[in-house]
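Shown next, in structure tokens, is the structure this report addresses.
What follows is an incomplete set of chains from the complex, kept in their original frame.
The chains carry the letters A and B, assigned in the order they are written, with residues numbered from 1 in each.
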Amino acid sequence: MSGNSFGKLFTVSTFGESHGVAIGCVIDGCPPGLPLSEADIQPELDRRKPGTSRHVTQRQEPDRVEILSGVYQGVTTGTPIALLIRNEDQRSKDYGNIAESFRPGHADYTYWHKYGVRDPRGGGRSSARLTAPVVGAAAIAKKWLRQQYGTVFMGCMSQLGDIAVPFEGWEHVPNNPFFAASGDAALIARMEDAMDELRRAGDSIGARIDVVARNIPVGLGQPIYDKLDADIAYAMMGINAVKGVEIGAGFKAVAQKGSEHGDELTPEGFVGNNAGGVLGGISTGQDITVSIAIKPTSSIRTPRRSIDKDGNPVSVETFGRHDPCVGIRATPIAEAMLALVLIDHALMHRAQCGDVRVSTPDIAKQA
Amino acid sequence: MSGNSFGKLFTVSTFGESHGVAIGCVIDGCPPGLPLSEADIQPELDRRKPGTSRHVTQRQEPDRVEILSGVYQGVTTGTPIALLIRNEDQRSKDYGNIAESFRPGHADYTYWHKYGVRDPRGGGRSSARLTAPVVGAAAIAKKWLRQQYGTVFMGCMSQLGDIAVPFEGWEHVPNNPFFAASGDAALIARMEDAMDELRRAGDSIGARIDVVARNIPVGLGQPIYDKLDADIAYAMMGINAVKGVEIGAGFKAVAQKGSEHGDELTPEGFVGNNAGGVLGGISTGQDITVSIAIKPTSSIRTPRRSIDKDGNPVSVETFGRHDPCVGIRATPIAEAMLALVLIDHALMHRAQCGDVRVSTPDIAKQA
């Protein structure tokens, strides 16, 4: 209720700050009988962890996850699963210089006004570091969805600043530091150069991320407010630095005619997927396709005008370790949020309609 | 929980179908002591009601609202406020021809697969008609927010298909049938012609809507999941036909650098509003600016390929009365959803931090 829990039936309650003792979460509502160990969770955490390339924060965090409860003899018991990740590489001094002033574009200002107190160490609770427990929880959701429906998740960066990354194939994503779905070495090199240039300039850049969920049962989603796409938008906009969300055709739908946008149906399935896999807030069984816009990191070395707590003008530069493009590590996070939305709706649908109506009819084929 | 309620503390539970007996809602959590009568609600309903121009559905519905409870001697009592709107102009026969098949791009397909049963009359529960009770509930939210903080809401259509509508001023919005913030008669004429052409062609078109909330207290919003912008995205994507949501700079943030995107602060206030009034999920006190993409209506007269319930190929044309551009009536709806999000967060913030911390410091001035 107070905003630190995600999901209604598969509920993830997170805790921790960037430079606190530990971060983690409690997962309530995981179905019993799912084989589970840290080995199912760690790989997902490793995909988003810092220090994997020179283009992301150099903070050294193994992000080693410990399961504290909810699993007995290698199987989930239906009781809460607690995940714990100890913070290891904390350098609070890096942040001392901004403790009394507000970084432009950062949560410093709003946290301080809301609570009258804030933890300035690494952005405290507002740090992107807090996405780690969610990625851990989502690893469990992904495993359950894969077992139940064969659901799989893919994601990639489709734009870095003004560099568009044409989609060539998912197989390329693990082979470059940007989660780019491209095998074009020259393009990757351009992206690397752009990032190196940015770092030298002490600036940051935005990015566009696309995520897809495949093999989805027809019928997930609730009218009228807990629509599947509404909850996806909520989940995505809740990721740090996200400023825009699109489902299917997204903003392209503005200039489309009905005769062009509406995906026709044939006995072989849907012809096209402008819907992005959702009609009337309920899944069609097609791929669910989502795109998000990620703003440039607000913590940059370039001096900027700001004020201190007393309203006096100051100049702020942020030293310390930061992602010059938070978008780079956002792909696994966006996949995670999508997985958490889907498991929640799968359980909700099962509550209302029973197992029997949770199925993927042959008709829901890809365009 | 089952998707037909909106809001956690100011909770609107809606009911009804397009061609049922009645539509309405129960509003739970309205603070006591607010002067209220139907006269506060009816004007907002009139802004979205059908039949106001030749460019929207010709269904004749006065949408007369009745308050059934929660108000005593002209003042809210803190108990549930029930709103009732009787459906008057029902023509179920209009829909008979699509009862057994699925309109491309419409919820027909998903409702039928989810529930195994559906009310085909006017789209049943999935009809845009169901936004009426929400607009009614939001009228109450708007009145309370205006009294508490002086909050006001504005909205306009900024694009109709491929026709961009440059912003000239809010005062123009009531003076044309499109909620266009423009006094350019030639432009309005072009829009009218485009709509007439569409109607003749039996087709439909998408639109882009911008909404703004002004005079917002600093500090509304919850980390990490119930961020103010996350809940706004949830609310907007939940509106019928919405496929994309942007806050502040939105997708433009992808190509921005941190030194360009982050809104600087001076003792006089923020310089710019790329944030759209939200940082770290919490309101800054600046205008909250939101844009949404609305897809073209799926019910069109143009014949389209589809299938029937048994999977046999059919050709579908939808006769009857439809908005050729649902975006035209979407502006008051988008304002309404934004108001419902804000009152919910205002109450939530008051719960956690008390009245004392709900304030708009002088510093939060407009750019």
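Note that contacts are C-beta pairs under 8 Å (C-beta built on N, C-alpha and C of every residue); 3 or more make two chains touch, one makes a residue touch a chain.
Note that this is a predicted model, so its numbers are computed, not measured.
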Entire complex copy count, 2 subunits given
4
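Just so it is clear, only the chains that are shown with their structure count from here on.
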Mean-CA-position distance for chain B and chain A (Å)
26
Chain B contacts chain A in the complex at 1-6, 8, 14, 102-107, 109-111, 113-116, 125-126, 130, 159, 161-162, 198, 203-208, 218-227, 229-238, 243-267, 271, 274-276, 278-285, 293-300, 302, 304-307, 311-313, 348-349, 352-353, 357, 361, 363
